[in-house]
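Here's the structure, in structure tokens; my notes come after.
What you see is the complex with one protein chain gone and the rest in place.
What follows is chain A.
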Amino acid sequence: MAERTVAVAAQAGLHARPAKLFVQAAMKLGVPVKIRVGSGKEVPANSMLGVLSLGAVQGTEVTLSAADGPDGEAALDALAALLARDLDAADA
């Protein structure tokens, strides 16, 4: 299992617009990605309700996981980069 741990940069946390952009990005990926906080319950990254239920605020470290392999690695890189950006910004 490939994993990435990244702190949520968006000021609003994974909520509102940042959550929407994250889930939309996850939906476009060809591989299933899961997300969790610490050792908490994993939820699919393409599930808006699951992502909101993480309660991840600005600075919360979240862990993304996907199956090993180049597709999984690429998906994790893309989503981790998104989380590390300030998704509140108007141009996000």
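We take it that a residue touches a chain if its C-beta (ideal position, glycine included) is under 8 Å from a C-beta of that chain, and two chains touch if they have at least 3 such contacts; residues count from 1.
One rule holds for everything that comes next: contacts and distances are computed from a predicted model.
Asker: Per UniProt, what's the omitted chain called: "Phosphoenolpyruvate-protein phosphotransferase", "ATP phosphoribosyltransferase regulatory subunit", "Cytochrome c oxidase subunit 4" or "ABC transporter"?
Answerer: Looking only at the record, the undisplayed chain corresponds to "Phosphoenolpyruvate-protein phosphotransferase".
Asker: For the chain left off this view, which of A:Ala16, A:Val31 or A:Ala84 is in contact with it?
Answerer: In the full complex, the listed residue that touches the missing chain is A:Ala16.
Asker: Contact with the hidden chain only, please: which chain A residues?
Answerer: 11-13, 15-17, 19-20, 23-24, 43-44, 46-50, 52-55, 57-59
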